[in-house]
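Only one protein chain is missing from this complex, and each of the others stays in its spot.
Labels for the chains are A and B, by order of writing; each one numbers its residues from 1.
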Amino acid sequence: MSDIRQSWYEAGARERIAALVDSGSFAEFVGPERRETSPHLGIFDLPAQFDDGIVVGSATLDGTPILVAAQEGRFMGGAFGEVHGAKLTGLLRAAKALGRDVVIAFDTGGVRLQEANAGEIAIAEIMRAVVEARIAGVRVVGLIGGRAGCYGGGGLIAGCCSTLIVSEQGRISVTGPEVIETNMGVEEFDSRDRALVWRTMGGKHRTLIGGADVFVDDDAAAFRDAARAALAQSARPLSVRSAYPHSFALSEVEGLGSIDGASTSLSTNGGGSIDGASTSLSTNGGGSIGGASTSLSTNGGGSIDGASTAPSTNGSGERPGLDLDTLAAEQARLERRIARFGDAADATDIWQALGIDDPKAVPDMPATAFATLAAQYRESADDAR
Amino acid sequence: MEILHFDIAAPTPAGGTRAMALVGVVASGNLEVLVERSDTPDRCAIEISTAAHGFRDLWDAVVADFVGRRAAGGLRIAINDGGARPDTVSLRLAQGVRMIEEPEA
Partner (left out) sequence: MTPVEILASLFPSGHSVSAEGDLLFGQGTLPGGTVVHVVGATARAPIGIDQAIRLSGAVLEIARSDDATPILFLVDSASQRMSRRDELLGLSEYLAHLAKSLLVAEARGHRTIGLLYGGSAAGAFIATALACGTLVALPGAHPEVMDLASMARVTKLPIDVLEAKAKTTPVFAPGLDNLVSVGGIAAVWNADESLADQLQALLARPRDGDDRAALGEKRGGRPKSARIAGEVAAAAQA
């Protein structure tokens, strides 16, 4: 145990898994020793990575078996190539067969353009596998707070998950800022305006409009606690959720990964992703507030009471999953969003319309204060995702 | 890609019982090092795959220095290189050996 706070944003895929699951419980499938590298990067004279930028396997979380995947955002921007995608597809198919919940740590710019066609189909296969697992009652929890964000097809996969847990750094979008600017002009989107990027695509905005369910600080232990709570819910999201105490459960996590610490965005022709934002963002905003508990309750009433979540797995093993009712509710939720906010020019207009008195203060708000604010004003996606 | 092979005498065998260790990632200026056991305890085999062509002499020096200073006997090391500087390579190799010698969880 340690009280040292570990940044989720800075951590690598393997460090994230180590921070998430019970110590020593992780068993990797088709690991790096298998050398199942991309068969396509060599065409571009680009170096492969032994795990193709994703780590998948089984583990326990508080003793409960789960399946877990983590993308490595530093390799090719975490982009989906053939092998990378196939590993996640296989994991999700096993989840359906086993009835076992899945946690996915996203960190991706989208499709890996050097193998774009393979990556595109892989994303379609993954989305199908997520939906089929959810229909069977499996929970698929997405964690988003990495360097590469969650862009392109990664954003679409995230949109298929049961629950999304984000930090401020967790940008979710289809088209990345640079790609919008390149295609539509700087008047449409100035990708160098970082504040604009964050308030349009960042974790706070996504939480406020219901695009993400749980907001946490940039802290591996906070992600772990939120994932644990999400998994304790029934497969269909509950309309009321409780907050949960934060337990600083950093164990053997060790920073072998980034010696240089610098955000080594791939600026050479290794630049990975089609639709993603390939710029590396410097973390300043969501900063360090001492690792306080910032997981937020999504019940409309907004009390973060620190009560532990009551697991609602019923004894019969019956776990209602994604169905027509869920999607009908999501349809209504997304229609309502356009009706309410469709004319908004900027995120701050939406936040104001939600009832937030001083929307301009939101970007600089520390995570705890934001969590309290969001719990009161945000659009909830409960039962509608 | 340029593939380089080294197989050199390494008098000090690596300790520990872990079967493998992986450190680093393939990114600009970075590299990944996969360390595994071989059945020749007095040799260290290193295979490097790099997009930066023409640096064999530099790799030769880094590898010789590594094997001279670390307990690298009986190791089989595979490297995917994203154009790392020699000091980064040395650091990763040292991390890799340290990790494979760690007690098993």
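For the reader, a short list of remarks on this structure follows.
The definition used in the following text is that a residue touches a chain if its C-beta (ideal position, glycine included) is under 8 Å from a C-beta of that chain, and two chains touch if they have at least 3 such contacts.
Quantities reported herein were computed from a predicted structural model and do not represent experimental measurements.
Put simply, the missing chain touches A once the whole complex is considered.
For the chain missing from the display, the contacting residue among A:G12, A:P32, A:G53 or A:G152 is A:G152, taking the whole complex into account. Across A:P32, A:G119, A:G137 or A:G203, the residue that sits in touch with the chain not pictured is A:G119. Interface residues of subunit A with the unshown chain, by the touch rule above, are 29-30, 36, 39-40, 43-44, 56, 58, 67, 82-83, 85-87, 89-91, 93-95, 97-98, 111, 113-125, 127-129, 131-132, 135, 152-153, 155-160, 172-175, 179-180, 182-184, 188-189, 200-201, 205-206, 209, 211, 268-269, 271, 274-275, 278, 322-324, 327-328, 330-331, 334-335, 337-338, 341-342, 344, 346-347, 350.
We take it that only the chains that are shown with their structure count from here on.
With centres defined as mean CA coordinates, subunit B is found 33 Å away from subunit A. Those residues of subunit B that touch subunit A in the shared complex are 1, 19-20, 22-30, 32, 34, 36, 49-51, 78, 80-83, 88, 91-92, 95, 99, 105. Interface of subunit A with subunit B (complex): residues 12, 14, 23-24, 32-33, 35, 37, 42, 45-51, 72, 74-75, 252, 256-257, 259-260, 264-268, 270.
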